[in-house]
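Structure incoming, see below.
Missing here is one protein chain; the remaining ones are kept as they sit in the complex.
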Amino acid sequence: MIAGINIYEILTLTSILFFIGLYGFFTRENLITVLLSIELILNASALNFVLINTYLYPDLLQGAIFTIFIIALAAAETALAIAIIINLYKLIYSVEVKDTETMKY
Amino acid sequence: MDFSYTILIPLIPLALFVILGIFSKKIPPSISGWIGSLGLGTSFVLSWYTAYSYFLGGKLNGVYQTFIYKTTWLNFTDKLHIDMGVLIDPISVMMLVVVSTISFMVHLYSRGYMKGDDGYTRFFSYLALFSFSMFGLVLATNLFQMYIFWELVGASSYLLIGYYYTKPSAVAAGKKAFIVTRFADLGFLIGILLISYYSGTFDFQEINSLHGSIITNWAATSFMGLSVITWGLILIYLGAAGKSAMMPFHIWLPDAMEGPTPVSALIHAATMVVAGVYLVARLFPVYYFVENGFALQIVAYVGAISSLVAAIIAITQTDIKRVLAFSTMSQIGYMMLALGVSKYDGHEGLGYMASMFHLFTHAMFKALLFLGAGSVIHIVHSNYLKDMGNLRKHMPITHITFLIASLSIAGFPGFAGFFSKDEILAAAYENNMLIYVSSVLVAGLTAFYIFRLYFGIFWGKDNTYEHTPHESPWSMTIPMLFLAFMSIAGGYIPFSDYISADSIPFKSHLNLPLAAIATSIGFIGIILAYVFYKKENNLPERFANSFGVFYKWTYHKFYFDEIYLFVTKKILFGIVGFSAAWFDKHIVDGTMVGIGNTTVAISEKIKGWQSGKFQDYAMSFVGGGVVIAMVVFYIWIN
Amino acid sequence: MNFLIMNIPLNITSTIHDWIYSIMPETAASITIMVLIAVIYLALFAIIGLYLVLLERKVAAWFQLRLGPNRVGPWGIFQTIADALKLVSKELTSNDRIDKFLYNLAPYFVIVSTLIGISVFPFSKQFQAFDINIGLFFLFAVSSIGVIGILVGGWASNNKFALIGAMRSGLQTISYELSVGLSLLTMVLLTGTLQLSEIIEVQRTGGWLILQGHIPAIIAFMIFMIAGTAETNRAPFDLVEAESELGAGFHTEYSGMKFAYFFLAEFINMFIIASIAVVVFFGGWLSPFGITDGITWFPEVLWFLIKVVMIIILMMWFRWTFPRLRVDQLLTLEWKYLLPINLANLMFMAVIIWMNWTI
Partner (left out) sequence: MEAILFYILAALIIIFAVASVTSRKILRAVIYLLFVLISIAGLYFLINYNLLAAIQLTVYAGGVIVLFIFSVLLVHHVELELEKTPLKRKIIAGILSLLGLGITLWSIFTYTFKTATTTYSSIEVRDIGLKLLSYGDGGYILPFEVISVLLVAVMIGAIIVAKGEKLKEN
């Protein structure tokens, strides 16, 4: 619990972070940068978990533990995604989103 | 007395079928023939033993008892359950004897006849399957079990007719038999449902024992002037007519001769085709008592007409197997009419007894005729009368046995056919003069065409053959000799001591005046045949020409096939089918195609949305989520 | 203001602490103290860095049977200060077409991460800036940031040698971080706490941890030294720089003070590794066998520095003894030998603690 800060301000912060990530996810043209945006989204939710835990149920640990899980999942997701991106680069020498549209109508 | 061992009689062929069917590629032909014959031999011995013990000891207070051993097979509800079991009563025991005897003989015969055939083992497995089904049919305790085996019999008949499946005509014949009998069986099935619905049971015994009181109740529910139960019986008779090749449904039987000759002997002469007769006999009390036997009269008239028409057609056919096929049809018509004119009690039930008697003797001599024909065909390699002639010296045993069978079917005194036919004629005479006259006429025609055949094959012109004809091997002649013996001795069995409509034995005696009339008519037929066909001459042609159109009609079997083709092709396919097709094509298909075209048109417009960019999809997803959230919140606020 | 008081206890001298609080309002006081501590640590950082460089040169000279720097000041003790002055006055050159922002940012990553690193060590009972409850883990976390500076700097230089050096550094650091972490984790099983001051307290009663944990502790120490040497990109694991192959590796394009930052950071990293080793294995500021326990005026920080210098000399000894590894050998050593051994050792330690076999 941060003195002088109420939960609304914190949730506003995380919401803004989340939607900045979403905006990046929509607009970035490069797979790596898209992944960065996903990290932002994940972090926003992880932060939400922790902060809500602190503000509403300070004697519980669920939020912290779930954040640990989220971080682990994020790491796993990134590792796999980057492996795929590197393989893609090996195949088509590009990591642009527009070059991966082979499933178009 | 315990007859539960009779369950083995069908089960042995079933085991044979399974073994021979599964290992048909593994078992060498020499062994499979022996296995089949041995198995059927066991059934044969068991059947005769059953007959011996039943007819000597099955009476209680002068009435033959019915023994039933059954188990509930499918239990739907307390009331609706389907049983499986064996029913031992005079006619089933008689049928057991017939089926097992003919089947055993045919097995023995086939070992010689089918020698060297590719599907030898397959043939025996089919035969075993047929035997199993036929035994099951005969021993059925209830309508449903009978129906099951009825269809199994049809299926194995289909398999055996189409045995030479590389031959298009055989395949077509198999299909024809299957479709026609299937069509008739539809009536049978509906009949079963009607009868069972109103009687509340499938069980033969219960249905038959209901005849006194309940039938009047049944009669109350009427449809088109007839009670529902009469309709049910007529429908059941439809099935019987299909199986037994009665008039409208007889067209499959001549074509069924495409199958191997032993099969014709077994299935299409002696056993399966009399299943219809057996079915009517099995339900005889119901037939007799419902609405004063209206359905039974139909049976009688259909039988009489069939027998007459078939006899006429048989005269002109040149394929010897077809002649025999029409002869079979004619004789079954005899049995049917005998049942039809029969009454129930005591001596009045003479027709019933005569029918069964004739069934028995006919099975023997007709199977023998077929086996003889098979023997001839085996040597001549042709089915046609014109390719035969003067074979009596080359094939003495075949000649003699064929002659015995011919005399028997012609009703020559002293032979089996004489006795049974006499009983039928007597029954007809006592009850229906019209039918009697027709029957006498048929007797004469029968004598004529069978001796036409006999003289055509064994006398007449001296044909040149590819190789010198010789007598068939012992494996074929021994069954023939046995059946020849039965064709004579069968007539001396006191049938009325054993079989009657009400299971009470009575005394029957030869009706001499009637026998004399029939015999003289038969003589006329034989003499005519002798004149026409003993030596090669032009008499038959002149005779045929004098009949003109009638001869042509007869030769073409009264255009029955053509009528059927016209009805199916022109009316069903042409008018009904065409309009149905139009509807299907323009309305049903049109709707579907319209839906498809609309979808295609819409998707052409919107396919650009599928850009292949996952971000676009995510945007649509989030946009949808936002919209839904807005709607939900809007509703929530208000 | 709980936050500051609780997490940054000012233990250097309580008098200064009290004095500052007495003359200023609370917020201002804590900010002042924070600045003061930062200045102290920066100074410490500079002095340690400079004199480790000198020590290295002296040790190298000694190993190679020569004199080393001996002109500036007595025994050349001002040599590195002179060097630093030279570097400060040098022009900051850079390549054309580089990412200026990242190029300039990179050295600070390295510097800041090392600086944060040294702030958590208890040099003595009183001398510790930041006694965080997850001390070891925090150190581990912070030290992993340093590699980002190397990677970014190498990439932003627009130089292929720098890029290769940076890539190698990334590989090496990420790989060996595992071994460092696992070997420390082995010891954490023994101490039951991550807080550095408590780790030292544990050793006060039971003896140094390398003795308490006997076999697995010794194995862990060996692994830690190997991996730690690799973490600091020192020979025989100096593939990152590898002068004979890559010029100067990732900092090829850096000059002047920025180069000095990388250079200093390397030595401070060495110091950090040595300090961790001292804290975790050799009892931190505790005297051997408690020989100075009774002497209240004795500066315990001396023990800490003596032990650290011993370990640093050991690491320098490595440098002048072993030839450089190839990059595949480096990775093979880590993934095929150190990591499995480490995991087995961790199990071993767990069993020992479970069965209560510790001394």
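Every chain is named by a letter (A, B and C) in the order it is written, and numbering of its residues begins at 1.
As a convention for this text, contacts are C-beta pairs under 8 Å (C-beta built on N, C-alpha and C of every residue); 3 or more make two chains touch, one makes a residue touch a chain.
Predicted model, so just to flag it, every value in this text is computed and none were measured.
Listed by label, the shown chains that the missing chain touches in the whole complex are A, B, C. From the options B:226, B:527 or B:622, the residue with contact to the unseen chain in the full assembly is B:622.
Contacts to the hidden chain, counted on chain A, fall at residues 1-9, 11-13, 15-24, 26-30, 32-33, 35-37, 39-40, 43, 46-47, 50-51, 54-59, 61, 64-65, 67-69, 71-80, 82-87, 89-91, 95-96. Residues 619, 622-623, 625-626, 629-630, 633 are the ones on chain B that touch the missing chain.
One chain is missing from the display, and on chain C it is touched by residues 1, 3-4, 27, 30, 97-99, 101-102, 105, 132-134, 137-138, 140-142, 144-145, 147-148, 151-152, 154-156, 158, 163, 166-167, 170, 173-174, 177, 194.
By our rule, only the chains that are shown with their structure count from here on.
Under the stated contact rule, the graph of chain-to-chain touches falls outside the line, ring, star and complete shapes. For this pair, chain B with chain C, the centres built from the Cα atoms lie 103 Å apart. Taken together, the chain B residues at the contact with chain A in this complex read 607-608, 610-615, 618-619, 622. The residues of chain A lying in touch with chain B in their complex are 22, 25-28, 34, 97-98, 100-105.
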